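Supplied in structure tokens, the structure appears directly below.
A single protein chain has been removed from this complex, and every other one stays in its place.
Letters A, B and C mark the chains in the order given here, with residues in each chain numbered from 1 onward.
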């Protein structure tokens, strides 16, 4: 066996996520720059002395849903975060093995009701509660807690818009102002300094990641952006609903929430911010027989004189060096199944038959990059850790 | 055609397909006019004396593929068509039970190689062979046979276009001129008189059925028609390909053939004919984990002053009284699973968030209305029978 | 029953179900005798004069569940049965298109609450209600109605056993005595004369069909009958339960109700009756990701001196001429997918590696032969019609 010069064991942590990326070898299917990981690699070093002996105590509020379980799955391999509190009102008193048997090997605390939760033993929380109830609960949390909220409650800057789409007035408008929108690759610097992060929805993540760089660079028209999105069923949560039974979902597809899906204002807010204009999109989600996964197929008009190559180059430079957002080689089509279980977003851009138009495809795992994975990426940043800690799961295929 | 001694059975045939439709009761979810079935009802009467004592002997060429099997499934309940010849070169000598165990209860002839086929015992054929090989085989068939060809070989009027998309010159250009395009509800009268029908592709069927009436009525713009289509895997046939293995398909979705799918010229031909112009569409198919089923989600710009209601009314009157094409009640979303196993096309039209735009959704079973069902509908017409014979299978749900 | 003016249609009915079966041709994969259909063919003739001009008015109680919908699907192609009443308490007032969109093309009555049901317009009912509630409702029905009850409420002869397994005393013990157990191929003659038929459960159907003839012929030992059964999810009904969500079922399998499944007493009753002894079986059901379908893999010890060939011959003669129960050719393995959507039971018997043992495999569609199909087969018999009317659906594959 050959020895390497890695020297100190601390690098090992970086190893999991990083060392292969620093090899000079080019990868044929996935664009990235060899030097891209340097800033993060440096960060590892600086973090090392300060933080590697620490444990952050994590609370998961609403731990009996799929996003809560996914937080627990990811944290099973996080070197510094350990779960000390799990709340689930309807399953209070139950163990993790009872609620999520796939996690029985994890030594996790039993579920407690949120009203019985003791936050004195908690440094940071992932809030996986349904929208509506979340505002008041977060308002009541100790101020020193770092919070990543996975609900929709703090995503919309405009609380009037919140009321319009969610049918009730916002109950924590002052917190809304403080909340930072957690689309990591776009708002990384703000997230680092945030106390409360509003974690993006799954559809908005898959749509904004490719579109924001193109809009900022004025490469696509703001009119007639047409988004045909396809989602796995876990996005609908674990609630027992007739329409989500196996018998009702398997072997079929349908559109839903046409023009009325609640992710619309979030998508339009993000794209409008990027364009400094009020943008309206066409957004049609589809529910299909897969547990996880999401594809957004986005049909755009290019600005005059712009080519598909220009779009490609822009996305290439926007995400150069990013660990979790990958522009595939030209002509390679992203598949949802190739990111399943991982925090990756794969994307690509294709010419349309209609001159002047382009087709953008992006895929994520809705429960990881579209929810709990991005949430962890954000909390890592908020606490000064490398953002990939706990996110080393490679996609599960087949 | 050979006569049988079946006697008079006309009323029963009407029973299976018709008698419930003549009830005056309105149906809440599905638009139709109570008088719509009258012309066909009359036809039943006129046909009765002439044909109901006959048996038509059917050949199925390429019977070991899914469309061939589907023909056999449908004909199991056809009162007049009986299969006397099945060809399958690679499975020559095998019984139906060996090739398609779900049909073991049917008393069907063994497979023979096409070169050994005896057409003296055949009145009409369904040609389920792959494109390319079909032209010469059909050229060699006895001239008195009625033929429905399910391949792409006779769909394109322009044989140069055929060569462009299929990479080889057309080998039966004279037959191409004779062939009638078999989109039943649109070309019914021509089909009645045809000897050779080019049965439409599945995507083109699901797309043209809603779009042709709207285009003919000048209700939508011809530019920027964007079609995002989703198909089950049976559309790819029964050939053993790595990319269609269960392990490669289950629990995921991906786009394929972006801008290059071979159904594009067929779609554009049909829409161009309807509009008397050269129309280019954006067409992106997706492969998803379902065995059967197809949804086309179509994004259109309405002509100035036109509303979604106008589109709805146009489709309503276009398909009033049609047995197999159903415009759903307003706001009801078509699901592929609700037409599975049947010859129905369900469709609806929705407002888009972007003013002036509309979203059209149509669903079919790709193997039935998208292939063998429509083929049988056509042959029924070509032979003067009610077009619904053998097509009474209701959708299988769940 | 009300008369209609349908005239004479007898031959056509035979056509759909019968005429191909009378061909002399042997079928390689499926055993049957050419003369087997004669008795039924004769029956067609005798029935013709008496009944073919009639319409039987059908009520479906509990029509919003999967078995109710399946009754409606099958009756769409029944020449004499027409649905005039559908009850569904929680969906009272809704149309069929709202409750089951795949049936929108059918002109069916709206749902009413059971308490508002008018039975004056009904000749026979399918009772698709949950066990427990069924007894009192059936007790209250007009005495002239023919009833097929799909619940478990009248299946167990011994009402003490009912109470033991269902946790409540039986509320209609006098009706229990009258009820005939509706395993059609075994109890056909009793069913013909019955007013109330207790339709078998899906597991018991798939298990008793192969075992009863073997037990009656003393070919297998009564001890250590081990049944490993696998079911699709529709058997669990349409109720919204977390454990039946797509996300909880897809891509996995698990045993459930080990030793405690409520079909056990029904299975043991049937096998005990066949053997004139008290028989105890090992029965382990498994839930797996399919909407429909059921396989029972049954491990038995053969009686001394008995061979697998003996078992095969016994099953062959027991089901010779049966339209819906098919013993496959030797070595051919039944697949659930090859009976999907149909009323068939396919079975076969295989040698075990352990000398003296055999393995029996039987497959059905749990919603058809395991529920609504067999129920219709029974009602046909109870009303003097050929038992295959409305049951001509061939399996849907792929």
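Just so we're on the same page, a residue touches a chain if its C-beta (ideal position, glycine included) is under 8 Å from a C-beta of that chain, and two chains touch if they have at least 3 such contacts.
Nothing here was measured: the structure is a model prediction, and the numbers come from that model.
Enquirer: May I ask which residue of A:97, A:132, A:257 or A:356 touches the chain that does not appear here?
Expert: A:97
Enquirer: Tell me which of C:291, C:326 or C:369 is the one touching the absent chain.
Expert: Looking across C:291, C:326 or C:369, the contact with the absent chain belongs to C:291.
Enquirer: Out of C:264, C:315, C:368 or C:383, which is the one that touches the chain we can't see?
Expert: Residue touching the absent chain, from the options given: C:264.
Enquirer: For the chain that's not shown, point to the residue among C:336, C:377 or C:394 touching it.
Expert: With C:336, C:377 or C:394 as choices, the missing chain is touched by C:336.
Enquirer: Touching the absent chain: which residues on subunit C qualify?
Expert: On the side of subunit C, residues 223-224, 226, 228, 230, 232, 247-248, 250-256, 258-259, 264, 280-284, 286, 288-293, 295, 297, 299, 333-338, 340, 350-354, 357, 359, 361, 363, 398 touch the unshown chain.
Enquirer: For subunit A, which positions touch the chain that isn't shown here?
Expert: 1-4, 6-10, 12-13, 15-16, 20-21, 23, 25, 27-30, 48, 52-57, 66, 69, 73, 76-77, 79, 82, 95, 97-98, 100-107, 123, 234, 250-251, 291-292, 323, 326, 328-329, 332, 335, 337-342, 344, 346, 392-398
Enquirer: Applying the definition given at the start, please give the residues of subunit B touching the unseen chain.
Expert: Missing-chain contacts on subunit B: residues 66, 233-234, 238-242, 244-251, 289-291.
Convention: only the chains that are shown with their structure count from here on.
Enquirer: Return the chain whose centre of C-alpha atoms lies at maximal distance from the corresponding centre of subunit C.
Expert: A
Enquirer: Could you say which chain's mean Cα position falls nearest to the mean Cα position of the entire protein shown?
Expert: Looking at where each chain's C-alpha mean falls, the closest to the middle is B.
Enquirer: At what distance in angstrom does the C-alpha mean of subunit B lie from that of subunit A?
Expert: 42
Enquirer: Quick check: what residues of subunit B touch more than one other chain, meaning two or more?
Expert: Residue numbers touching two or more other chains: 250-251, 291-292, 335, 337-338, 340, 398.
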